[in-house]
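Heads up, one of the protein chains got dropped from this complex, but the rest are sitting where they should.
We call the chains A and B, going by the order they appear; numbering starts again at 1 in every chain.
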Amino acid sequence: MKVSAREYPLSEIARLCGVTLHGDGSVIIRGVAPIDSANKEHISFVESKKRLVDPSLIKAGAIVVSPSLVDELQMFPLLISNRPKATFARIAQIFHGTEPPIPTGVHPTAWIEPETKIGENVGIGPFVCIASGTVIGNGTRIMAHCYIGRNVAIGSECLIYPGVIILDECKIGDRVIIHSGTVIGSDGFGYAQDETGEHVKIPQTGIVVIEDDVEIGANCTIDRATFGETRIKRGSKIDNLVTIAHNVTIGENCIIAAQSGVAGSSKIGNRVIMAGQVGIADHVTVGDNVMIGAKSGVASDIKPGMEIVGIPALPKEEFFKAQMNIRRLERLRMTVKDLESTVKRILKDWEENG
Amino acid sequence: MKVSAREYPLSEIARLCGVTLHGDGSVIIRGVAPIDSANKEHISFVESKKRLVDPSLIKAGAIVVSPSLVDELQMFPLLISNRPKATFARIAQIFHGTEPPIPTGVHPTAWIEPETKIGENVGIGPFVCIASGTVIGNGTRIMAHCYIGRNVAIGSECLIYPGVIILDECKIGDRVIIHSGTVIGSDGFGYAQDETGEHVKIPQTGIVVIEDDVEIGANCTIDRATFGETRIKRGSKIDNLVTIAHNVTIGENCIIAAQSGVAGSSKIGNRVIMAGQVGIADHVTVGDNVMIGAKSGVASDIKPGMEIVGIPALPKEEFFKAQMNIRRLERLRMTVKDLESTVKRILKDWEENG
Partner (left out) sequence: MKVSAREYPLSEIARLCGVTLHGDGSVIIRGVAPIDSANKEHISFVESKKRLVDPSLIKAGAIVVSPSLVDELQMFPLLISNRPKATFARIAQIFHGTEPPIPTGVHPTAWIEPETKIGENVGIGPFVCIASGTVIGNGTRIMAHCYIGRNVAIGSECLIYPGVIILDECKIGDRVIIHSGTVIGSDGFGYAQDETGEHVKIPQTGIVVIEDDVEIGANCTIDRATFGETRIKRGSKIDNLVTIAHNVTIGENCIIAAQSGVAGSSKIGNRVIMAGQVGIADHVTVGDNVMIGAKSGVASDIKPGMEIVGIPALPKEEFFKAQMNIRRLERLRMTVKDLESTVKRILKDWEENG
């Protein structure tokens, strides 16, 4: 486990996070841990009564809680937050999140072409290649084996993990995190069939724009646009092995879980949540705040705020009703069979006696 | 956006593409653009009446059209083609497609083992590693961080993007494009369970053969055969994050969209189209010209020319009828319930009055 040499009195953590302190603010906190493994040097969190464990088993030095839990846990030093998990995340960042994974400076094995602009306090790791015309903002770290193409713009305070590939002309905002093996700016998948049945490649001349505070997982692929741009808007978080096709727009603060894919030119709204292995067809518009269940296939426009699931995706309740009905089908068939024989008997009786 | 410093009179473009010119051939074209953003220096295209926008809004300097659209657009300089999109793709290639992404020559940081044969006008980028016994054809570009194993054969005019890995003995044809992060020749997934429940690895001793004019997207994996070869035939185009298992054959001019997978030993015919996230089971034969809908699962042989979709995949009409029937199930259940009570009433009446 990554270790932290830091320590803070609880009152200082309360101040840094802007939350209310309850109890002894002088207790020294040296790290974060989940509630079931925290010891007295750790701060932990409990989000809701449902997640509350027997207080006598809690060994944490302090706990972040929602206001409704203060009574149950009043014997502990507490930080009171309307969003205990978010506050806990911020505290974890204080202990762990800002440790630079590589030092500043350019590693002697890196290859940096002459016409590049590297900001201050930038760290560039072994075997990194940065092509001409590229600009790297202050405080950004680019770890080993990354390839940054020509005329790329990367903002400040970014963290680019080993083996990331960012191809020509793409633009990356500030505080962007990109995990290992991800490819930004690969060609979109565009062909036109000619009269002989061969697929003629349509050159992909656009770019990819990744806005501020986006995080992209490992081994993803974000294709450049045919013309114009593919864009991931600010604050969106993308898990591993996700593919975003050419000319797609992903809105702000979206969550896209692993192995999902969005096909060409689709427009995803703000705060959309996709669970794992979702597929969105091309030229589809998904409204703001839509929630898409795991493994769903979305082939048509979705209105804002809907919860959908299934292949093809249906409103959640409809999907579960359909699933229920499918499971009841065997019984329905039996009922119909019984009905058939009853009606046959009625008919026969009718004829005999009618 | 990638820029092009080229310019051609429209008549010269007509000549290069072998299509008919209508109107002023002396207009100078400096690039390509979609119809809604083209200006007078661009050539654009309109494929069909359905896609035709109000001509008064079109600002393009010239348009590629099908013969049926000449009347509507006769006020513009036109190129007339039976396949406007394919002709447009060829024109886009004239402006953009042939710009080499890296210069010829071997980068000083590349590691090339002694017994390799590198053709003429080859470009090899930073930190590339090429192992002994490998042959690279004329005009091929191998960008940064690629690893090319022992005894690999790569044809001429290929474009291998940064971070591609081609392992020992594999064979790549001419004009092949492989995007970043793709692995060619990883071991097939083959084990035999022994009496203790352990999985004994079956060495994967075969190779991968990629024929001419194939394009493979980013972060794909094409496994080597157990024995013999895994083969992607000429002209097939594969999108990102696709996996092709050991001993598979993909036919000619196939289109395989993102995140699809083909399991061991399956044989895919020519001109097969797979939409995104399709799965093909092992030892399946898919005939020529089959079209497979997104997210389908194919577990048995498919006859040539079929359009299939679903898990397990059904003929398209059957699938949509089944989906319709599932959505109607609630109503069917109600109908059966009504029938039951009617029949019960009849029976009761019968008994009382019979």
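The rule we apply is simple: a contact is a pair of C-beta atoms (placed from the backbone, for glycine too) under 8 Å apart; a residue touches a chain by one contact, two chains touch by 3 or more.
It should be emphasised that the depicted structure is a prediction, and the values quoted were computed from it without experimental measurement.
A.B. asks: Among A:77, A:125, A:203 or A:228, which one is in touch with the chain left out?
C.D. replies: Residue touching the absent chain, from the options given: A:125.
A.B. asks: Have a look at A:161, A:191 or A:227 and name the one touching the chain we're not showing.
C.D. replies: Within the whole complex, the residue contacting the unshown chain is A:161.
A.B. asks: Of the residues B:44, B:156, B:243 or B:270, I need the one that contacts the missing chain.
C.D. replies: Spelled out, the listed residue whose C-beta touches the missing chain is B:243.
A.B. asks: Mind pulling the chain B residues that touch the left-out chain?
C.D. replies: 111, 127, 129, 145, 147, 149, 163, 165, 167-169, 181, 183, 186-187, 189, 191-195, 197-203, 205-207, 219-221, 223, 226-228, 241, 243, 245, 259, 261, 263, 277, 279, 281, 297, 299, 311-312, 314, 318, 321-322, 325-326, 328-329, 332, 335-336, 339, 342-343, 346, 349, 353
A.B. asks: Please identify, in ascending order, the residues of chain A that touch the omitted chain?
C.D. replies: These residues of chain A touch the chain that is not shown: 1-2, 32-34, 37, 82-83, 85-86, 88-90, 92-93, 95-97, 101, 107, 109, 125-127, 143-145, 161-163, 177, 179-181, 213, 215, 217-219, 235, 237, 239-241, 253, 255, 257-259, 271, 276-277, 294-295, 311, 323, 326-327, 329-330, 332-333, 336, 339-340, 343, 346-347, 350, 354.
Here is the rule we use: only the chains that are shown with their structure count from here on.
A.B. asks: Hey, how far is the Cα centre of chain A from the one of chain B, in Å?
C.D. replies: Roughly 26 Å separates the two chain centres.
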